[in-house]
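My questions all concern the structure below.
Some chains omitted; the rest stay in position.
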Amino acid sequence: MALVAAVAAAPPHTCTAADGTAAPSQRGAWQGEFFAGIPRIQFEGPDSTNPLAFRYYNASEEILGKPMREWLRFSLAFWHTMRADGSDMFGSPTQRRPWEADAAEVGELEVAFRRMRAFFELLDKLGVDYWCFHDRDIAPEGASLAETNARLEQVVALAQELQAASGKRVLWGTAQLFKHPRYLHGAATSPNATVFAYAAAQVKKAMEVTKKLNGQGYVFWGGREGYSTLLNTDLALEQANLARFLRMAAAYKRRLKFRGQLLLEPKPQEPTKHQYDFDAATAIAFLLKNGLDKDFKLNIECNHATLAGHSCQHELETAAAYGALGSLDANTGDPQTGWDTDQFMTDERETTLLWWTLLHHGGIAPGGLNFDAKLRRESTDLKDIFYAHISGMDAMARGLRNAARLVQDGVLDGMRRQRYSSWSNSQLGRAITAGKLGFEELEKLALAEPDPWDTGLPSGSAELSEIVLSRYVR
Amino acid sequence: MALVAAVAAAPPHTCTAADGTAAPSQRGAWQGEFFAGIPRIQFEGPDSTNPLAFRYYNASEEILGKPMREWLRFSLAFWHTMRADGSDMFGSPTQRRPWEADAAEVGELEVAFRRMRAFFELLDKLGVDYWCFHDRDIAPEGASLAETNARLEQVVALAQELQAASGKRVLWGTAQLFKHPRYLHGAATSPNATVFAYAAAQVKKAMEVTKKLNGQGYVFWGGREGYSTLLNTDLALEQANLARFLRMAAAYKRRLKFRGQLLLEPKPQEPTKHQYDFDAATAIAFLLKNGLDKDFKLNIECNHATLAGHSCQHELETAAAYGALGSLDANTGDPQTGWDTDQFMTDERETTLLWWTLLHHGGIAPGGLNFDAKLRRESTDLKDIFYAHISGMDAMARGLRNAARLVQDGVLDGMRRQRYSSWSNSQLGRAITAGKLGFEELEKLALAEPDPWDTGLPSGSAELSEIVLSRYVR
Amino acid sequence: MALVAAVAAAPPHTCTAADGTAAPSQRGAWQGEFFAGIPRIQFEGPDSTNPLAFRYYNASEEILGKPMREWLRFSLAFWHTMRADGSDMFGSPTQRRPWEADAAEVGELEVAFRRMRAFFELLDKLGVDYWCFHDRDIAPEGASLAETNARLEQVVALAQELQAASGKRVLWGTAQLFKHPRYLHGAATSPNATVFAYAAAQVKKAMEVTKKLNGQGYVFWGGREGYSTLLNTDLALEQANLARFLRMAAAYKRRLKFRGQLLLEPKPQEPTKHQYDFDAATAIAFLLKNGLDKDFKLNIECNHATLAGHSCQHELETAAAYGALGSLDANTGDPQTGWDTDQFMTDERETTLLWWTLLHHGGIAPGGLNFDAKLRRESTDLKDIFYAHISGMDAMARGLRNAARLVQDGVLDGMRRQRYSSWSNSQLGRAITAGKLGFEELEKLALAEPDPWDTGLPSGSAELSEIVLSRYVR
């Protein structure tokens, strides 16, 4: 906040050096605060009716022996928060950000600097420690890849300054390999080898700047790595190329000595008709097949989970069962729409379930909860950015609180453990688990024993479990 | 047919031996033909208006150097063909099969024998070479597992006789591990170890009888291997148990010297909310993770593909890309319903696409095309069984013919090959494929070369591809 | 409860009269309580951890000036509660009800009596005032329609007794026109006129017994009134026949002097591929077109709403906007399954939204909240029936409490009212609403005024609304 306050006091016009570039600390300076009049958001407790306060998120409060901020590891997504303009497939932009109004005059690079400053003001005011970005969202493309890289470096330099002053860090970075038309047929899966090379260059640079920004991870989301129709697609070749690309990425990561986690982000479709990382299990099959499972984990997104026909909790459980749980894009979709609405998750029941699962797996670190979520097109106030994130943070904090009580009391876990007790307690269960029995021994046993249906199988108690859960959703 | 004709001439009452069992060759004998008045179905060519004739399927006609019967390897599914009774979740049975009318009098085992005879009459009249079965559909359960096994052996003995006389073979067998209430919580994934043992005993026997019947494969469809709610489910434990079960199956297969292919059949859900073998990729992840990929391939079902959000062709391509293409359940669903309708696939465009893919992978053998399809509840004539299968066989034969022309002419394949030509023809493509380049080399190249978007990327030509395809859908 | 207690003291064997029928008050008597050991469920408050207690439902507590029981008007569905046996499309029954164990011995009519007694014990122990039924679920069919009617009368006579003793009432009755194979092609929409007549006779009788049981309504759910394929369907003729049938029903209702509300229950599909009463709007189109809108309202079911691609709240709002809001089947589906799972609704957020809507329309009376919900197949304890209903009742009570606070505080309603204020407050809005303006006047105005986008349109504030809502979901 200190930095932002200092900036706010700076003169509203930027100081331009002789070479046409602003001195770093002046770049993107703006007329006072970007979100003037909005204070740093404070915890006021569940009964607060102040929409600009947290009711559940109390960063320093300990839950199960750790401060909430360390469990929750919130992250803002630069692309949605700063770049979503309210447009959709049928509509023009609706968001009018004051710091973009004179873009034609000050230039798009200066606007990029302003956005970065505004973003850090947001991080500060919301008390969020991490952020995520696409290379092309933070800095505009230039006339050549070299110029584009140079621009990216400039914006990253500012971000480094702002990070140094604020202690914020990057949760993960990524390269935007889907928006530019050169990637229309795919990036790593393009039928054109030069496009593959171009994508490699872009990812290389994005990994480098992610490292510079102390990124905890680096994500691959293959928005164009899929197909529009199988009629013109060599699926096996495309997947082999994708594997080649990721192997190069893993190799370069080692060479770069970048210690962040590499992550794949599954999504079933959209923009393409089918994306190769359809869901967690599909991504895992790909990693296992190509010997990449040691190098990559998964970044699960809740809205992608439901588009793939799964609950988000299912995707987390699946990733965890394969040792591939990496990070979480904390958003949600509309249950009746067939595309990615990237809404903020506000449902306390769902966040309770997610955290029940996460707590069983030790939390999400070194990943985090990234708000890959955007305002609705109709939400056109600057304040809406705050409402949305407060709502999302509080819902997650509420879920964490609920889940912690659920785990501490142990009722639901106890019921579940009891349900499987024959595997740990019975001689038969232990012998099977130990690998001592085969079909022949088991057949003998089955022929000798009464039918388990006749001796009684306990109820699954799903409805009782729901009652227990409902006690904890508060 | 010889056998059936002989049987038809036999007296309508069965000959019961002193021990209450009929002499094998009399078991299930019936009053003449089961499908009286329906002749053996003949090929009459595309212009035939006889609904009891084939218009496209001409068993011995050569397509791409092989008789159609060897490409198509049709199989009837005993369960749907003989046991589907027209009931649904909201309705009682509608099918009245004459040979079941006096079941109370003659006993359910005798009815089971009749069904097997009727089934072989069908195989003969339809000219289908293979069949598939669940253990419990061909023979009724007894009071104990031992008695159930004995009954199964009796029915299998009759089937062996009928096979010997007709040359028919089993495409694959399987165990019904979903209908009996003992499996309500799962079979291999039951929370109860005794149920696991019981399931093992059942699969062991089913594998044995499949071997006896010269089965080309053995299928695992995990209708109850999934969950109804995650609240009471230990997903990781259940999946570990499923892996244990399948490892035992693979070990027993070797011990039994059964040479058929083991297969997993993916389905996303139904009856459970989530099934562990959700789709091809999910099943492959599971096999790879558990070291089972050498022992198992996949039995893809088209209706399951669409329920999982994929086209059937996609599932075939995916299985093939992982070397796991095993067999195909040739059916389809209604595009607007969210459950398995198991209809006969009648769409010539879709069968053309499926065969286009299959021909690229050398066909489906040693698997086959199993009609896992049922009459609609309202189709209550015996003749409907014929119409349905003729329709399904003809649609597949039509697809094979179309796809063969498509492959022979090579237009679509040529367009596709051309699209990826930079990977085989350009120096860059070959160097990447050969693993000679990394991110650093590619970055240098990208910085030096013009943006591929500026130099022009060819159209994906999806619409032109559709025109080409349409020429072959006839 | 008095009656049930008396019955409990009666001898366990029934007293059979000379004519083979038991004296009414003995019919269905059982060995003490059906649900022995389960007490009448009491309200214990939110902190109770007793799963056999209510935490939110306190029948006599006043909410917005009315006791909770009068708002909620809970009803048990006889079919699910007493007849759901745990079977599904892939599995045999799993429910073993002790009072059905000796059915072969005592006869199915006696079992029907027992079920009715058990059901009233449930109504009593759960403190539920209403119930719903299909004719064929409460009484078994006989060899002829006349005999079937006679059996129905006998069971209804017992129900009348039990109602008289307990004060319980029927919320609505209905005829089961989907299970028997005679209805395989439809009932009112059957291609066969005799089936239409048969259905008419069945509905006539069902309306009569509903009247006898003081039914508040009578429901038509057209499970077979739809099609499996358009290839064999005359959609216009079928819909015309459905209209004829419903006109006859309305006429007979008047003649019978039955004062209950006639209701259509929309469902998009299942068992058929398409059902004519797809959703609320479709049913309304049909009623309006056929002049039936004065005679019929809608019974909205939440699981049917989501299958049709709507939220349940949407269907309630739609019905209300057309003046057709009749009653509610309080259940839910699994968000990832494409068929009717008929689960108990346990989500406090959703029940809050439903009650927010219902309170705006004055509640649901004379309809009610019918638990058209069933235990999961794996829930095989008798106690599960209680857990499930307690869970469902408490979730609805919790929603009512939340919604009442929401309405009383008025924050969300105030925001919404403010959003539309130009329609009530501005001269232009009032003139349009009053019908004083046409396109020509409006064009003049639009040409004269600045573009409303330039003068500022307020945010839709969806995220702020979600924050407000979240304060009330407790």
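A, B and C label the chains in the order they appear, each numbered from 1.
Keep this in mind: a contact is a pair of C-beta atoms (placed from the backbone, for glycine too) under 8 Å apart; a residue touches a chain by one contact, two chains touch by 3 or more.
Note that the coordinates shown come from a computational prediction; the quantities given were computed from them, not determined experimentally.
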Given the 3 placed subunits, let me have the overall number of copies in this structure's complex. 4
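Note that in this section only the chains that are shown with their structure count from here on.
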Could the interface between the copies chain A and chain C be described as same, meaning over half of its residue numbers are common to both, or is it different? same
Just the number, please: Cα centre separation of chain A and chain C in whole Å. 41
Residues of chain B touching at least two other chains: 180-181, 184-185, 228-229, 269, 274
Residue positions on chain C within touch of chain B in the complex are 86, 88-94, 178-181, 183-185, 223-224, 228-229, 269-271, 273-274, 307, 334, 336-341, 376-378, 380
Mind listing the chain A positions that touch chain B in their complex? 144-146, 180-182, 184-185, 191-198, 200-205, 228-237, 239, 241, 244, 248-249, 251-252, 255, 268-269, 274, 278-279, 281-282, 284-286, 288-289, 308-311, 313-314, 317-318, 320-322, 353, 357, 412, 415-416, 419-420, 422-423, 426, 428-429, 432-433, 435, 437-440, 442-443, 445-447, 449, 451-453, 457, 460-462, 465-466, 469
How about chain A: which of its residues touch chain C in the complex? 49, 51, 55, 306, 309-311, 335-336, 344, 346-349, 375-376, 378-381, 383-384, 387-388, 390-391, 394-395, 411, 457-464, 466-471, 473-474
